[in-house]
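Removed from the display is one protein chain of the complex; every other protein chain stays in position.
The block that comes next holds chain A.
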Amino acid sequence: MMRRIWGLMYRHLALYRRSVPRLIELMYWPVLQMVVWGFITAYLAGVQNNVASAAAGVLLGGVLLWEAALRSQMGFSLSFLEEMWSRNLGHIFVSPLRPRELVLALMGLALARTLVAVLPAMLLAFFLYGFNILKLGPAVVGFFAALVIMGWAVALGVTSLILRYGQGAEALAWSVLFGITPFAAVFYPVSVLPSWLQPVAYALPASHVFEGMRAALLENRFDAGHMLAAFALDAAWLALMGWVFLSQLEASRDRGALLNIGE
């Protein structure tokens, strides 16, 4: 099983090993985001009041952590799309690689792409703006993990739509999480949202992560409740989206869509 998972991961990692532009592309957006938000926070810190300084930390923390979810989702979805664009899915689906192994390989690739994308932005935040995300303590690992898993779950949903609707659904691979951003409480607390929208926000693991991050940054406390809620929701979304993906894969086998996917 591990060998098959590695086989698919190797197919993608071999490309990155040889292509510096591909590696730079991975880091480009997170670093650019960090530069822009870094200047905004520098401006806010220049206002010289405590509220503005605290907001600066919350903004930079939000940018860094949200990038983990974005890169995880895109890393998964784009790895699948690359197989489709190279018209290689036919070979993969007639190999002994099980669907769950395909999913695990895509998850592994998404994690690798996330680390490559987010680590430079973290270093930039520290060296240029003096913001150290690690000051959140060990909880930061939990925050990152919860968001990476949420990225996987969303990507499974996107991939299912690509299997169902083909190339017409490709744009979702880039855009879907940006659409969720307003409800994910990345830069403001859930309480800011209208009361009817708050249950929607609380159904997302990200909202609990960012509430937990704000508790750590602003109140210097670890909110175990939000952390547990984030992982419980991750498990539920991952199970649901995993089921949707496997169902779509089976439906595609029935329709014959796997014969010409990507063409």
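Here, a contact is a pair of C-beta atoms (placed from the backbone, for glycine too) under 8 Å apart; a residue touches a chain by one contact, two chains touch by 3 or more; residues count from 1.
As a working rule, contacts and distances are computed from a predicted model.
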"ABC transporter ATP-binding protein", "ChsH2 C-terminal OB-fold domain-containing protein", "Cytochrome c oxidase subunit 2" or "Chemotaxis protein CheA" - which is the UniProt name of the missing chain: "ABC transporter ATP-binding protein"
Touch with the omitted chain, as defined above, among A:24, A:141 or A:259: A:259
Missing-partner contacts on chain A, residue numbers: 3-4, 6-8, 10-11, 14-15, 19, 86-88, 90-98, 250, 253-256, 258-259
